[in-house]
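A single protein chain has been omitted; all remaining protein chains appear in their positions.
When the chains are written out, they are named A, B and C in that same order, and each has its own residue count from 1.
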């Protein structure tokens, strides 16, 4: 029965995201609040496979709310993708007396969780922790708001030097398949244009936008490029623009991994706290193979399969806004 | 007719909030995008009364996106509350050829806007700019997210010293009638308790919570107090707690006006950008006496009277979360 | 002999300061580098009195470099001021096999260290950790640069709202007996005036300065008040100014304890790192009853008595600069 959960295991998996610690803290405290024992599993699924875990207490999660990364450590486990790996994981799961698993991560981690839950009939709940915000079933993933602020703060700094020298900067932000960070940090950073995987922009369109800006006497310009953009890397794009507007003083900046770190924002901490509590409460209520989400400011549970498969669309209205403001 | 708007005036009024500049920028650029002239009115309604205004261009709003405060300046106008004051304002409004007015501010400013619009049959749209988040008709007001982060960052710093000395801190945050900042910065800052106007907590309940924390060996504690709380000032509350738990080493910190300033967060910039564009588009579509809002991530227009009168409730679920996490 | 130090104890004492953790880390790593065992003593001298200490290793101080406060905890010990208290402390000192003591703190802590060293002929070295920068024998104390940045960032935020409303703000910063934070954050924050313990300014002089600023059409003004200023609290001063310039819109903000916290700046981390290593090297070279300092960018050792007694003067030239820039 649903209410028989007595011991929960929690792990973080895949790329780390700011707020993962806040989510673990909430899982731990909510478990203890409801009289459930809780074990922290280290290094993602590998820790489950190797039995690398220990019981956590209220004090174990003191002072982690404000810290980036994940103190449980994270990894992408190749072994867990094999049937043998998952069987080993299940052995340790039983050996430690665990009744349910909370997985904090992104789509790759959730696929594994889904299979594991099916294979061994184990209750599993996912918490969306990824800066990419590319999961359906929740308005925001944990870490996304922080990443948008980190990227935008970097853009603010780059704009200082772009303005001082009247330069054109191409700033590459994270987002392999999704342009959420790019779109939001472009609007927030006042970029003249953004190039994202979801939107079929051409170099010609970009050049025409830049020339229009120049006509409006725009002294400096910043173009945001999402990592996984179809037009090539930010260097490729800069090269092509340079061919067409040779008098531009162009620079490229790839923000890189710093976007994954940093102390989480208030929004990410509150989001992670709510989701962590909701994961424990969901397990108590018999939920499984679902991902916790917050939709329209309300907790919701979406089947993992659905959360992974449905493609989350960028907001069309924000695109429109970005264009209007770039004049 | 609605589409005949040719010249818009924009002003900021009441307490300033981070992101007001981003909203002005969006009003200006959207106006120009749609071929509308736009005038910036200085010092709120006083500027309308005194004719203190000038035309703004794309370049007028360069480099203001990232800046706190409002470059149009703000004020609370006593004169505008009088019929004579508003009459003078209307004279200037006509003399400058304005067709519509965009007011960025809080409930006091909107009341004035509503009356002005009715008295002189002038199209007016409000944009919610206040750190208090106490307006219905929008999930977030402009400046609220920044204020929550500013308060929480201060709490993070205070926790450093609280932990080092095992002290109990009472931290007073802004919010005269609403506990939004208090609730969110309490969850985000990991506070043991929060005291807000909306919630009828007693000193006894607080003391019992604190004693329970002590039993759990909590070495340091932070209690968040909303400015307008019913139990008195943060100093009063600290005094009463001290009477009951005399061995506690207690300190009080009133965060004060720094919560109003600072460069706006990405969320506030995007929100302000969307609302600024929507205000101009709303005017073009014939909207008036409404406040622009974003509800469930969609632009909406709410009659000003409704936005002001309906009391926005704190999220019950967040209260519950805060309690669970404070063990 | 000097080189026989085999086991060092390290503690933090008095008000905490950002960078204390970095100093502890450096003491620990330098000790291990030189083959010395190192014990962390908790809660300052009380931990020595109660035997509250444990051995620290390279990994014990991982991930503390960036954190404010002190993980060794701090306190002001009344018992250590008594002969009996110090005798108990010495018993534990010997019982744990300690050969020397490193004390990170301010003048109060150093006085105790000096007496302890004399009474029991124990090698003791002090590291100046206090945000007040009020110790001779070093150009900067650990935590001072961070506090100057924290205060100035708060002033930047307050200026946003001061400018938006054309207000006069009195901002009270820490510094009971010394105006270092006040002077530096005043210049750094562009204040119109500052009131510090070291400088015999009158209310009349302040009012005359403010009136001059008004004549220069200064729209907003910020006056910095050091906590321990001779003219009374920032509220008292604001009151008096209000009497003379009643049309001013005046606000007061007391920054308070947030100035003690936060992740240390690069300067404070480098300073703490250098001093921590130098403390261990000093003990190996036979130094005792001295405070480590950095003067003109070089490590120096000053007798504790001298460091405490000599009053460190504010830089006259900076005063002059502040006045010239406030026009």
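Side notes on the structure shown:
The rule we apply is simple: a contact is a pair of C-beta atoms (placed from the backbone, for glycine too) under 8 Å apart; a residue touches a chain by one contact, two chains touch by 3 or more.
Not measured: the values here are computed from a predicted model.
Taking every chain of the complex into account, the chain not shown here touches A, C. Contact with the omitted chain, checked across C:65, C:203, C:231 or C:250, is made by C:65. Note on the undisplayed chain: of the listed residues A:97, A:256 or A:286, the one touching it is A:256. Listed for chain A, the residues touching the missing chain in the whole complex are 12, 15-16, 18, 20, 67-70, 73-75, 150, 154, 156-161, 163-166, 169, 251, 253-262.
Counting the whole complex, the residues of chain C in touch with the unshown chain are 25-26, 29-30, 32-33, 58-59, 62-63, 65-66, 139, 145, 148-149, 151-152, 156, 159, 163, 184-185, 187-190, 216-219, 263, 265-267, 269-270, 273-274, 277, 296-299, 315, 317-318, 320-321, 324-325, 327.
Here is the rule we use: only the chains that are shown with their structure count from here on.
Distances between chain centres, each the mean of the C-alpha atoms, put C farthest from chain A.
The distance from the centre of chain A to the centre of chain C, each centre being the mean of the chain's C-alpha atoms, comes to 39 Å.
Between chain B and chain C, the centres computed from C-alpha atoms are 36 Å apart.
Annotation: 28 Å between the Cα-based centres of chain A and chain B. Residues of chain C in contact with at least two other chains: none.
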